[in-house]
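Taking it in order: structure first as structure tokens, then the write-up.
One protein chain is absent from this view; the other protein chains keep their places.
After this line comes chain A, so read on.
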Amino acid sequence: MSRSAPGSVTSRDDASVREAMLAAVPSLRAFAISLSANVDRADDLVQETLLRAWANLDSFEPGTNMSAWLFTILRNLFRSEYRKRRREVPDSDGAYADSMKTQPEQASRVEFEEFREALNKLPADQREALVLVGASGFSYEEAAEICGCAVGTIKSRVNRARTRLAELLAIESIEDLGPDRELRAVFSGGGN
């Protein structure tokens, strides 16, 4: 169910904690990038999260999901930083795609950038809910715990995020209709 969860950690001994943290790093990075839209900032967030977690290991309950615990710490760190710094300057167009392991084809690259742009237009609370449920593989209940809100709130944020994304992407695909100039003219309100 939770694709990213490395499973529950049954004790607080150094070796198993280190192992669980290491296993969580890739998905923590993916979540951090989706929050901050900036790869360098995201990696700093992950580092702060690991240090904070290690220093506060006493508050981790053995037997529970360490991945969810780490996500909670990262999300709270981001939120408190966010209040101070406002939103980080997003990576410039294409910079993110350039950093990708699998380079998208030209056509899907355009689509990818459009999608990322649309995602970044969502309010932060909707975006994090959508990513936790739709990509990280957390249940609604786990996502609610990570975000410190009710399950119903997560559900409605995810729904609003999906609706808004669909609207944004539908508008873009209409703009991309291309050769049908008459139709484009209708949409731009012009007569040529």
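As a convention for this text, contacts are C-beta pairs under 8 Å (C-beta built on N, C-alpha and C of every residue); 3 or more make two chains touch, one makes a residue touch a chain; residues count from 1.
Following the convention adopted for this analysis, contacts and distances are computed from a predicted model.
Remark: of the listed names "Threonine/serine exporter family protein", "Peptidase C-terminal archaeal/bacterial domain-containing protein", "Sugar ABC transporter substrate-binding protein" or "NepR family anti-sigma factor", the one matching the undisplayed chain in UniProt is "NepR family anti-sigma factor". Within the whole complex, the absent chain has one touching residue among A:Asp43, A:Glu81 or A:Asp125, and that is A:Asp43. Residue A:Val131 is the one among A:Leu74, A:Val131 or A:Cys147 that touches the chain missing from this view. Residues of chain A in touch with the missing chain: 4, 12, 14, 18, 21-22, 25-27, 29-30, 33-34, 43, 46-47, 50-51, 54-55, 57, 100-102, 111-112, 115-116, 119, 130-131, 134-136, 162, 165-166, 169-171, 174, 182-183, 186.
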